[in-house]
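Following this message is one structure expressed as structure tokens.
One protein chain omitted, others in place.
Showing chain A:
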């Protein structure tokens, strides 16, 4: 394999590893094509640290020539080369862990650093670890994913009266980022859809993503209409939207841009649904930051969280300045508005911003959690993510290539999915009984989305995943999370289903920093994790005995 050409030094002895929550330890460091492996040589303890290179966001190296290198264990027997040069590599991971390796020998240190730098950001999907991960207890023949658009459609009997499953996109030619089957109004045929697709950015024509059983109203999502500077119209697009609200007096369009931004989008060929052409639709603009703004916010937040210099020093101001919590607030309140339109006001809603692959998915997902009890179980939530993020074409590979520590020039990176998980955590905190999954699940997902043994979050769309053979050559994270042992761990022991909508409070006073994730490598987060575990075991124990 070609990985070997990037590995000049595969093994180094006498390396000292420093990592959070553990005392420093000395051992052997080993670099493979996908992993960094550290094995502890201390007597009485054999600890191993296995780190996916993909998890590494940034490294910093410093080498020095030292006479009389004094490592952490100054009285340990020093090998010869330690009295010469040495180096230190600081590894900053996408799961926010920071590790430090003290490596004897300058050359070895540089070799290791070079290997990590190269191997941690290989772009070729088929060379990534999920294609090599073959655990004994999983088979590639196992079912991949939880559901399909077809299954989803057939499970909702209420739909068939007015909605149909279209396979106009079966070869991904109409919209490359959509799945092969989508749900659209009955009265709109495939040739109309093709025309609509040409009028929407990236071909993302309006499709149904949620049907509210209580009143038959729906959430649709799409990308922006390609109205352009000369206010182009598309009769088919207007027809499609009219068919959505057939029999109702109006619908709402939630545009995740400010109206000014929407106006400006016309200059680059985009636009919005004008009042004159879509007279039964009422547009509501809610500006949601995305892309670079979000990524920079994450960087500032993580920097503030990691700043150990003086913890008295204006922490709250730093937290505020990162704006992360205000992004959380905007997302939750826009989702709340969306859910209100559907549940309280009784109207259908179309959601889009510009591309319709980020903020739109964020708020449609949150709104479904708010309204639909089926999405709040462990299985239901994972199925929701599969539908609204994987099948709906959130470009995971572009968005999650780098995280908060990377010095590389940002391209398409943006932590939209992490923002979703944070918002879900806020819901979870405000409604401790209403969600069937645990905080541990959210933390696990936040880690897996950046670096994973599984193929689930690889690629940018269904089409790409098909082309790469992800479903045949990698294992599915969601299936793995639902195995019996894991299922217990990722379930909320306090879960008590409620049919009611869970309306989050979005005041800044009601929102908290997600410490379980952003401060997860601190002693305190560890304590709380242990306490959660204790509570889980307690409840399981009581439950068992009560049944016996």
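Methods note: a residue touches a chain if its C-beta (ideal position, glycine included) is under 8 Å from a C-beta of that chain, and two chains touch if they have at least 3 such contacts; residues count from 1.
Simple rule for what comes next: contacts and distances are computed from a predicted model.
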item	value
Chain not displayed: protein name in its UniProt record ("Myotubularin", "SERTA domain containing 1", "WD repeat-containing protein 63" or "ATPK synthase")	"Myotubularin"
Candidate in contact with the missing chain, chosen from A:374, A:480 or A:519	A:519
Contacting the left-out chain in the complete assembly, out of A:50, A:140, A:156 or A:531	A:531
Hidden partner chain, touching residue among A:87, A:206, A:336 or A:415	A:336
Interface with the unshown chain - residue positions in chain A	252, 282, 284, 305, 311-312, 314-317, 319-320, 325, 333-334, 336-337, 340-341, 344-345, 347, 430-433, 494, 496, 498, 503, 505-510, 512-513, 515, 519, 522-524, 527-528, 531-532, 534-535, 538-539, 541-543, 545-546, 548
